[in-house]
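Shown next, in structure tokens, is the structure this report addresses.
Entry: chain A
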Amino acid sequence: MSEQGFLSIRGLTKRYAAFTAVEDLDLDVPRGELVAFLGPSGCGKTTSLRMIAGLVPATSGRIVVDGKDLTEVPTHRRDMGLVFQSYALFPHMSIARNVAFGLEMRKVPKDEIARRVKEAIALVHLTGKEEHRPTQLSGGQQQRVALARALVVRPSILLLDEPLSNLDAKLRDEMRNEIREIQQRLGITAIFVTHDQGEALTMCDKVVVMNQGRLEQLGTPVDLYERPRTAFVASFVGRTNRLASVAKDGSVEIAGQRIAAPAGLSGPVEVMIRPHRIAFAPAGEGVPGTIAKAVFAGDILQYDVEVAGQILSVELATRGGETVLSPGTAVGLSWRPQDVFVYGAAA
Partner candidate 1 sequence: MSAGAAIALPAPAPRERGRGVAPIVALLAPIALINAVGFLAPVLNLARMSFYEVEPTGAMREVYTLATWAKVFSDGYYAGLIFDSITVSLGITLLTLLCSYPIALYLHRSSGTWRTILLVLVISPLLTSAVVRTYGWIAILAENGLVNNALATLGLAKLKLMFNATGVTIGLTEILMPYMILALLAGFGRLDPRVEEAAATLGAPPFTIFRRIILPLTLPGIALGCLLCFVLAVSSFITPKLLGGGRVFLLATEIYDEAIVTLNWPLAATLSILVLIIFGGALMLYSRALRAIL
Partner candidate 2 sequence: MKTSVSFAIAVVLAGLSAPAAFAQQQTVTVMGYSGLFQERYAKAVVEPFMKANPGIKVEYFPMPNSAQMLGNLRAQKAAPQADVVIMDVSVSKAATDEKLLTKIDEKNVPNVADLYPNARIPDVDGVGVTFDNLVMLYNGEAVKDAPKSWMDLAKPEFKGKVAIPGMPDIQGLSLVLIMDKARGGTDYLKSVEKGIAALGEIAPNVQTWEPKPEVYPVIISGQAVIGAGWNARAQVNADASGGKLKAVLPEEGSVFQINTISLVANGPGKDAGAKFANYALSAEAQKAFTESMFYAPTNAKAQISDAAIARTAVKSMNKVIPVDWIALAKVRDPIMEQWRRKVIPLSR
């Protein structure tokens, strides 16, 4: 984080009268990367994006793009492209006019506008719809127009504010691939705000997990999944079992098994293990438990296993020929130490 990125944010804070939306955000995004802002609603991700775009003035902090401090620069001179959740197309203009708008603002010559608009519309596969009005297009098509409109001006940064959340599941997958493909092809630096961890993990180079206005963790999808730094990240990114325990003398005990606790941790802790990282141990070995519920879901078998009074969810990939264990069956569970995360319990 010491190296300054193409987009560099330092100490970015937004306070309202009785509420801090974003607190002391530091972030560096290298040129050409797609970074997700991930978090539950109200975590400050959209406010951060809007501060970057200049739509919301920052209470304090700096926003620097390519070495240029933009903190005090008004929106219309920031040269960023923003794609809104609600598309925000100009309803009184044709698709072509919508896409041309940013170029007209930049006083691009007419023939060049025509050429670039045509290219941008082709890029999002809407050739032939140039003279349509936004209301004549489907939601997915409108979002493509919004994307083309933002991209055609070749913005320094592309900002996407939950662009897929108004689309149905099938369209969402399609658009997700398309956005990623276009972003990589153009090599554009982009920020993608989402509350959907699946979108963040599958599309983005890096993910910023935010919670209650603060940055919880910044890392690659693998970092977040395999090395979640906080209990919030572990539970928000991917599914996980949460067990309550107590740390003492540098270790934590779950169901008779002792695990090394992170240095300096003592007192109540939360222990997390992802369901599919738990395996059934050979008979008589591992942590003893009892099957409470079994569900066969085709590609996986889901079990709820009672272990020392707490329920652990276990998922096993099916390979064919498994017997589905019935409730009441005694089993042994095992896991690798590196798959267990231990965090100080929230007060």
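Simple rule for what comes next: contacts are C-beta pairs under 8 Å (C-beta built on N, C-alpha and C of every residue); 3 or more make two chains touch, one makes a residue touch a chain; residues count from 1.
As a selection rule, all candidates are chains of the complex that A comes from, given by their letters.
This structure is a prediction, so every number in the text was calculated from the model and none was measured.
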{"item": "Direct contact with chain A in this complex, candidates 1 or 2", "value": "1"}
{"item": "Contacting residues of chain A [partner candidate 1, same complex]", "value": "53-55, 74-82, 84, 86, 88-92, 101-102, 105-106, 146, 149-150, 153, 159"}
